[in-house]
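Before we start, here is the structure in question, set down as structure tokens.
With one protein chain withheld, the remaining protein chains of the complex are depicted in position.
Order of writing sets the chain letters: A and B. Residues in each chain are counted from 1.
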Amino acid sequence: MLGSTPRFLSYQAGESILHRLDARTKLLGTAVVVADALIASIPAGMAVAYALGLLIGLGAIHLLPALWRTLRPLLVLIALFGVLIVIITPGHALFRVGFIVASRPGLDLAIQLGLQSFLIIYTSSLLTLTTPPLAIAGALDWTLGFLRHLRFPVQDVIAMVAIGLTFVPLLIEETRKVIVAQRARGADLGMNAMLDENAMAALLIPLLLANLRRGEELAESMDARLYGVGERTSLHERHFRRDDLLAATVLAVFTAADVAISFWLHP
Amino acid sequence: MIAIEDATYRYGPGDEPAVRDVSVSVAPGEMVGIVGPNGSGKSTLSRLMKGLIVPEAGRVTVDGRDTRDDALGVRRLVGLVFQNPDSQIVNSVVEDEVAFGPENLGLPASEIRRRVDQALDTVGLRGRERAESHAQSMADKQRIALAAVLAMEPRYLILDEPTAWMEPAKRTHLLERIREWQQETGGGLVVVTHRMDEARACDRLYGMLHGRVDVEGFPDRVLGDAEVRRRLALDVPEAYALAESLRAAGLPVQPGQSVDVLAEELCPS
Partner (left out) sequence: MPILEHTGRQGLDVGPGEIVSVLGAPGSGKTELALELAFLKVPSHGEVLLRGINPLAQRRFFQLSSRPHDVTLLVQNAEDQLFARTVYDDVAFGPRHLGVAEDEVERRVIAALEAVGLGVGVRARSPFALSGGERRRVALAGVLAMEPVVLVLDEPTANLDPQARNEFLRFLAPLRGKSAIVWLTDSAREATLADRIYLLQNGMLQPVPAREALLTDWRRLAEAGIELPAVFQLARALDERGLILPPEGTPEAMRQAIINAWCESHAG
């Protein structure tokens, strides 16, 4: 009932290759892998994309076992959705069970979506595991920097996202505590609780209040340290180093291969 | 010099004033203690001194700057460490958290690095730069929050219950470091506390009650009165009360020491 905190959104300190890459490389790299997954043909293009994913994973090899454990339940979910897609997509029938028809296009779609989802989630998890939220925020800031000229408050929005990410583990812990406390009082907080407004109130109100208060206090602490007064600098000078160049090359090569295979060799 | 003159402040329009006609001063090099029960206005005083809020009557000046006109300037001069570290730490990496303030000031990376290292040194967390801030113990999180404020190199430092989550050994250690900081920088120090041993270490004390200054003066005088201590809800450490009762029975002990020192006084080795 009370397991360890799921870590797929939490940063874990370390010294792996992935850890040492510049956050901007990792952020853009993730975007590139997502694009590769979306354009990939089945099966060859997708194989290239997965090979890329595997290579990336080797850059933080010690995290893979724990990551696999966390992502395993997702496979079940993806499979379930896949089955649904196979059944409801119209098209050439593969086989029938009663009045349920499994279609060929459905199967193709299910496989494609399943493979894409898994790769995307896996890559994003690697990003958040090896990159502190504020580094991701900094990378987003740099990438979207041009929006500042359009008067868009890039820095503030990104700070909100980053702080939110930072607090996810704490929020998960707090949710657990509230659930325990209310169950200890006899509240039934199983799956059917979502329909019971009293039960949901018992869960959500304490959480909401505690976090509203925390939000205020955090804002005060940031104000007290002069956030927003002027142009911010950074402790970590962001340089692209040799490793980043290497990573960019690998991404470019695999992307080129993916594009070639998906569009020209398999029209 | 931080000078609060006849300040009154209330949080909401219909509320009772949180502080009323309060006057407090803190000079550079001084350690001033603020004591009092919950709800007496201690935290409000901290915020007034930091310039986070502005009094509706009276005024607050720091080195001549009025918080009404130059709140920003005041915030640069005064550092405030709040009570709960979980509500202050925004960054998941220790050194990034400590760097947050200097980064806001737009300082160059090398200067930020210098300040971060020095601040972590002062609080004794050197070596934990890349650790996850939220995974540390409450006591260490409190030190991180303190380092984050020290990195802004304030002239005055306000600490709200700085050792609330610490056990005795760490407590003494931290207070020593803070005193060292004061000696090195000549800054002014304000400690909001309900612990009697911390209050005793101060140069001057203000006792708050219901938003007003109830007593002020030197610790020996203010704290010597048991009735005052009770009124101000001061937490008398057991060792202190024990020493007092032993002394009343004629044993040669001085209250205000740790148990080991008491034992030494009774049975010199």
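Keep in mind that, in the parts below, contacts are C-beta pairs under 8 Å (C-beta built on N, C-alpha and C of every residue); 3 or more make two chains touch, one makes a residue touch a chain.
Remember, it's a predicted structure, so these values are computed and weren't measured experimentally.
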### Query
Which one touches the absent chain: A:Ala210, A:Val229 or A:Ala248?
A:Ala210
### Task
Consider the whole complex, including the chain that is not shown, and state which of A:Leu64, A:Leu109 or A:Ala187 touches that chain.
A:Ala187
## Note on the structure
Considering the complete complex, of B:Asp15, B:Glu184 or B:Asp260, the missing chain is touched by B:Asp260
### Task
Identify the residue among B:Ala71, B:Ala109 or B:Leu246 that touches the chain left out of the display.
B:Leu246
### Task
Go through subunit B and note every residue touching the omitted chain.
38, 233, 235, 237-239, 241-242, 245-246, 249-251, 259-260, 262-263, 266-267, 269
### Message
Contact with the hidden chain only, please: which subunit A residues?
### Response
1-2, 177-178, 180-190, 198, 201-202, 204-206, 209-210
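Keep in mind that, in the parts below, only the chains that are shown with their structure count from here on.
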### Summary
For the pair subunit A and subunit B, the C-alpha centroid-to-centroid distance in angstrom is 41
## Note on the structure
Interface with subunit A, subunit B side, in the complex: residues 50, 52, 72, 75-76, 79-80, 82, 84, 86-88, 90-93, 95-96, 99-109, 112-113, 116, 130-132, 134, 148-149, 152
## Note on the structure
Note: in the complex, subunit A contacts subunit B through residues 11-13, 132-134, 163, 166, 169-170, 213-214, 217-218, 220-237
